[in-house]
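Missing here is one protein chain; the remaining ones are kept as they sit in the complex.
Letters A, B and C name the chains as they come in the text, with residue numbers starting at 1 for each one.
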Amino acid sequence: MLEELKQQVYEANMELPAKGLVTYTWGNVSGIDREKGLFVIKPSGVDYEKLTPEMLVVLDLDGNKVEGDLNPSSDTPTHIELYKAFPEIGGVVHTHSPWATSWAQAGRPIPCYGTTHADYFFGDIPCARSLTAEEIAGEYEKNTGLVIAETFKGTNAIYVPGVLCANHGPFAWGKDAAEAVHNAVVMEEVAKMAYRTEHLKEGITEAPQELQDKHFFRKHGENAYYGNDI
Amino acid sequence: MLEELKQQVYEANMELPAKGLVTYTWGNVSGIDREKGLFVIKPSGVDYEKLTPEMLVVLDLDGNKVEGDLNPSSDTPTHIELYKAFPEIGGVVHTHSPWATSWAQAGRPIPCYGTTHADYFFGDIPCARSLTAEEIAGEYEKNTGLVIAETFKGTNAIYVPGVLCANHGPFAWGKDAAEAVHNAVVMEEVAKMAYRTEHLKEGITEAPQELQDKHFFRKHGENAYYGNDI
Amino acid sequence: MLEELKQQVYEANMELPAKGLVTYTWGNVSGIDREKGLFVIKPSGVDYEKLTPEMLVVLDLDGNKVEGDLNPSSDTPTHIELYKAFPEIGGVVHTHSPWATSWAQAGRPIPCYGTTHADYFFGDIPCARSLTAEEIAGEYEKNTGLVIAETFKGTNAIYVPGVLCANHGPFAWGKDAAEAVHNAVVMEEVAKMAYRTEHLKEGITEAPQELQDKHFFRKHGENAYYGNDI
Partner (left out) sequence: MLEELKQQVYEANMELPAKGLVTYTWGNVSGIDREKGLFVIKPSGVDYEKLTPEMLVVLDLDGNKVEGDLNPSSDTPTHIELYKAFPEIGGVVHTHSPWATSWAQAGRPIPCYGTTHADYFFGDIPCARSLTAEEIAGEYEKNTGLVIAETFKGTNAIYVPGVLCANHGPFAWGKDAAEAVHNAVVMEEVAKMAYRTEHLKEGITEAPQELQDKHFFRKHGENAYYGNDI
């Protein structure tokens, strides 16, 4: 069932340790088949070294398990809310990658200081507000997804393919699981460089808007003309 | 003798260089068999590349060598005091991992800035006080353990599975040697992110208490429901 | 056609991931045959793992493709302007290497704080001015090259074999593609150490001029006597 999607989601999950984004099992990737309304996600608590495509879990968007012997990632309800809120996305990833998580812990959006950022994210990478005590006490993982969706009201989720959750860490997404992980890697790199940029100059400001526009729109939208090298 | 425990403690020791926690031989792991009252520890001064399970040393809690050709780690008296003070633990590890050691050198506990920390440590990771000149001149390694035990008076050592020793470095522990090393890796990662968090925002405060509670208790205690991915 | 040059440029491109200078495809190297007036450059959007010498694209200095099935790197017009402005160079490289890019994002030249820098770069590594809105809206990649050339008016491009582009990242060059990449690696290392140097001492000043002169001219110019170790 969904063998091709499982293979893609498996490979996207394995990209996390390969790119140094996870310590132990601190990450999970999912990918969705929009036509069937089913998505595939990493099982909970399985080491990456032991993960196989067959271990992945298939669920519907109500959270019902459709296939799989293992429990799905505990963050599954967050993934579901993101798929519901952003119908244009096909893959979701959550990590505790250290640079992005440090920004999340500081509760700060990542400003756009350069073209590396602007090539992938249009404007700041936002930081979602803290959950209320009630939201934490209730359906916490689901509410995490709802608060992200709230943060993106009026924002194009494809143009800003990631977010920081305050005191927690990053989520990223894309048209499929591979692109979601690609964007998570970019966010980590951008988070690192933004930190260092701020420590090289006081009163730093964002990159000029026309430069941000140029870099973003030469790779995205109708007038894109730029390949993968940036 | 204690072959299975030796294998476990051997593997836990080898995890230190694999995870980048040690330079040269700057670390040691032990594991205990509580029924027999015996523990197994790395020998002193042996390179990790040359370490074998047979080289490990078996001692009782009075520090008497029960088996082994080599001398036990010079930090053995500290391990003994931790086993005595915290009867619920089954493994201990000491390293000079660079991020945790930097906090120790600054004499500061590591504040809980996010869920990565809260998933493993309930509240701050404490920094034990400096030893007095008398404690240093006397049984230094034993006194190091006693000062850690003093620091944890009234604290649940299972809920806070690690400590910093002022101007020295971290100790961590767990239900067995593998979990002790796992917690040492988490402490290093958390120490790194806390440093960066403080440099991203002035006047930073700890993560909201309800968020800390949620993350800690969804993985620990009677109502835990969460797997290994966080 | 130009098989030897293609092999050199291929190897120089592969040195980028080997030295940790690129994430994904964020870099490109070219090398020129001055007699024939043709240069060889990485194709656009090809992963380094899949790159072969045959995939490289051959162009003339008017930007006409002379050989190759793939599109040349989108930064090709910048490379062309550098070859035109600096007739003494034979190779060009562009990356988003994180330390150099952080300085570029801060809009700051890298001061010469020590002999590692002075062994390769004579004086500051300059930061080219931001492009105007008109320059960005026009032939952006070409104008990037023109602004670099403007920055180097009166500067010996062989003595200062690299530059930062504001809010963007570094370009470096050399007598051939291999030396260009070598200089890009040095710039990244120097950028890292300069950052840390500034955070170790307030009011830091550049290395004494006589020390800079000594180190640069014992390796460059007529009286050079020094080998590759520094």
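Operating definition for what follows: contacts are C-beta pairs under 8 Å (C-beta built on N, C-alpha and C of every residue); 3 or more make two chains touch, one makes a residue touch a chain.
Please read these numbers as outputs of a predicted model, since none were measured by experiment.
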item	value
Visible chains that the absent chain touches, using the contact criterion stated earlier	B, C
Absent-chain contact - pick from C:1, C:137 or C:204	C:204
Candidates B:30, B:73, B:116 or B:183 - the one touching the absent chain	B:73
Missing-partner contacts on chain B, residue numbers	23-28, 42, 44-46, 71, 73-75, 96, 98-99, 101-108, 130-131, 133, 136-137, 140, 167-169, 195, 198-199
For chain C, residues in touch with the removed chain	113-116, 182, 185-186, 189, 192-194, 196-197, 199-201, 204, 207-208, 210-211, 214, 218, 225-230
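Just so it is clear, only the chains that are shown with their structure count from here on.
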item	value
Innermost chain, where centres are averages of C-alpha coordinates	A
Whole-Å gap separating chain B and chain C, where each centre is the average of the chain's CA atoms	46
